[in-house]
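The complex is shown incomplete by one protein chain, all other protein chains being positioned as in the whole.
Chain lettering (A, B, C, D and E) follows the sequence in which the chains are written, and residue indices restart at 1 in each chain.
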């Protein structure tokens, strides 16, 4: 249970607790696997790995008050609108992992034409198509 | 019923149909009222008013396949991440109008720290606070 | 003839009309050929393909009131300034196709140093150089 | 005559020459007047004033190879697409001063919906409307 | 002493420790005063206030390995280049408080012309001029 959701800072939480929570979140989002980019940062950029795991995953991504599906779709929108497509792909993959449909992801990309332009949406659609193809290939013929 | 959702372009639809649909959407989102910025554009920028009403509202915002609440929250994320705060405020207002809670909006802003920085989230939080205050003032003392 | 240019929305126009107009525009800009990225979107992102063809090409790109050369150069400026270089390359190619000179494209990139920085202009110049080389290679030795 | 246009750096040009050329350019664009923001920078940010006058105005804006109207419209597109609206307003004003029509400026803003979103175009249209009103007020009743 | 600087995450640190460190940092940067924008966030956006104080100030701003002057100047550069001018002003104020000179701040803004354009630098120079004037007014006549 997340006391943070009650509107007060959680004063007693240790970085260790936050890292554990972040590790649990990434396994939930990533089908039980660690996140490769995060693992590669640990040796050379330990503080950034910690910020990603303890803050982004442990603090932000684990917050109650918004369901995980909506939070991932909003993240996909933000990454697509700012042209950060490798991150959009990672979070679109998380969204699929937790039950968001391909159609819902497409709808977010359609919407991006309004705040960020048709070109940003086209570029995002190409990366989503790659992701969908990778998932189909991984599942193999059916 | 939206044939567009079946994955084929809707060849017979007229601009007039799309404008009517856009007008219905804006009244749904804006508590039965026209949108003032849209009205001001009609005389001097008629094509842009048409694009906003027929395309953004009539085509994009009325699409099925994603619930309106999620689409507005994703739009809030995109506007906040790109620093387009007056538009973020308009869409956060629409979100409140269709039943999104203040807490859910705050969660989207918290998440924005990850793709766009703590500063972008702080700036967005200040605009959200203004919106929340305006709504409380409009409701009057209780 | 485009009634839209007279400052009133064109109420009777169908999506089918707009798609046909967009198809004519793309063939004008692209030397009679369909646009490959647009074709690839049709199956998986049909709404975005429609928005590109009916809205971007059919509505925006076919508007009177500004000659096509100036509109393409302004689009090249916008794509270069926002770092959307694959789109800049496509529109610079359209510009060449309709008679804009390499020198005029270079001048737009030089100007980009003022609103967007010398680095954005350098990055754009590298993509323009690729485009110019591809065109020379396609023409073969002379 | 601008030797730079022949594709070779102009080795003998002094900063003084470039500043004089920049001053001539600004007077051409600004109806014979100095540019107020530039004048204010001279005391506290002399290097930036010099860069603006000698480089932006003296080198870039005076280049041959592209007519001034097209260069200003491309600048308006770049400033609108990146959300730098006070600069867009200044350059739209220059464009009007050298004979660009209000309609042509509107067309550039309509086009901005494609690379930068409908919201960026709406925000730009509001600033253009202000500029057009200021010009009408300055001319007085007719 | 900051164990984080040795390249290992600090597992035992509590959020309370981090908030205290953030509070100490803000008082160092802000001449012993709390930061007004941070204080305003505490009630309505408690998680964002915590992220600002515990993460941005407590974790990032207190890191050894780079002197505070250089970190503030780099922050000024990042805020100016991305057009986040109210934040640039806050951090330029911190820089002055810890002994950075007005001339050094101006040099960072001059440099911004290269990655972000002359216009971004002009806009930043106007905000810096405001800050310098406020400081002179606060000191009174001498």
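The rule is simple: a residue touches a chain if its C-beta (ideal position, glycine included) is under 8 Å from a C-beta of that chain, and two chains touch if they have at least 3 such contacts.
The shown structure was predicted, so the numbers you read here are calculated from the model rather than taken from an experiment.
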- Item | Partners of the unshown chain among those that are drawn | A, B, C, D, E
- Against the hidden chain, chain C presents residues 83, 106, 109-110, 113, 118-123, 125-126, 129, 132
- Task: List the residues of chain B that touch the chain left out of this view.
- Result: 113-120
- Message: Please output the residues of chain D touching the missing chain, sorted low to high.
- Response: 4, 7-16, 18-19, 46-47, 49-51, 54-55, 59, 63
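FYI, only the chains that are shown with their structure count from here on.
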- Item | Chains contacting each of chain D and chain E, listed by label | A, B, C
- So chain C and chain E: same face meeting same face, with over half the numbers shared, or different? same
- Compute the distance, rounded to whole Å, between the mean C-alpha positions of chain A and chain C. 33
- Query: Approximately how many whole Å separate the CA-defined centres of chain B and chain C?
  - Reply: 28
- Query: What residues in chain A touch two or more of the other chains?
  - Reply: 63, 106, 110, 113-116, 118-120
